[in-house]
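A single protein chain has been omitted from the complex, and every remaining protein chain is retained in its original position.
And now, chain A:
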Amino acid sequence: MRTPRTLEVWKLGTVNYLKSLKLQDKLVSERKANRIPDTLLSLQHPPTYTLGKRRTDHNLLIPEAELKSIGAELHYTQRGGDITFHGPHQAILYPILSLRSIGFGARSYVEALERSMIEFSSLYGVKARAGNKCETGVWVGDRKIGAIGVRISSGITCHGLAFNIDPDMKYFEHIVPCGIADKEVTSLRRETDAQLPSEEVIHEQLVTCLAKVFSYDDVVVKEDPSAILNTLEDDD
């Protein structure tokens, strides 16, 4: 009889990017030591541009000094992928999972993240598809609606996916998103005429789709973000 698999979900609201990195580092260590089950962070960021391990900053089209004037931050990370933008009305999921427990490799993990976003899009009648080779992510036609950038260390994942609900698209004009120059970025708002529920509901639906794709038996939702966010201050 297979042991039931539990996913613990933290709904964090809007979190500063650096704080979320610190939190993920901590959770990755905890997961590696088996002190916590597979964990998922559901959140949004204030306007933030991020780069991956390859540091492709030639894809940032405005000088770094100007970012403050548009109310955005820039961060270099260890995740895979190119430059991207995170901001309000973009749903972010950071799964902290043990891939070895489920026998997944990088490729099958990323494909499952893509399927989660595709499944979620279909709830609104949006026909999304996984990217072609070298275009990892989720697309509606030639327009990118969901991005992926992941880090795997000792088989534990961090970073994850970003799905555009209705972000301010002007922010994307300052970058070559994901290093792909000739394709547009889109959002759920732009791809459907359907009435969109509250963002809280949207996040829940996205989490449910991911839990289903990854075959979790139980999903435990933790709604007090201060419980883990505040412990970060104690470590300073």
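Please note the rule applied: contacts are C-beta pairs under 8 Å (C-beta built on N, C-alpha and C of every residue); 3 or more make two chains touch, one makes a residue touch a chain; residues count from 1.
Criterion: contacts and distances are computed from a predicted model.
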**Item:** Among "Glycine cleavage system H protein", "Transport inhibitor response 1-like protein", "Large ribosomal subunit protein bL17m" or "Glutamate decarboxylase", UniProt-listed name of the chain not shown
**Value:** "Glycine cleavage system H protein"
**Asked** Looking at the whole complex, which of A:Ser42, A:Asn59, A:Gln90 or A:Thr136 touches the chain that is not displayed?
**Response** A:Thr136
**Touching residue (missing chain; options A:Arg31, A:His45, A:Arg79 or A:His203)** = A:Arg79
**Complete:** Only one of A:Tyr49, A:Tyr94 or A:Tyr109 touches the unshown chain, namely A:Tyr109
**Residues of chain A in contact with the chain not shown** = 52-54, 78-81, 100-110, 133-134, 136-137, 148-155
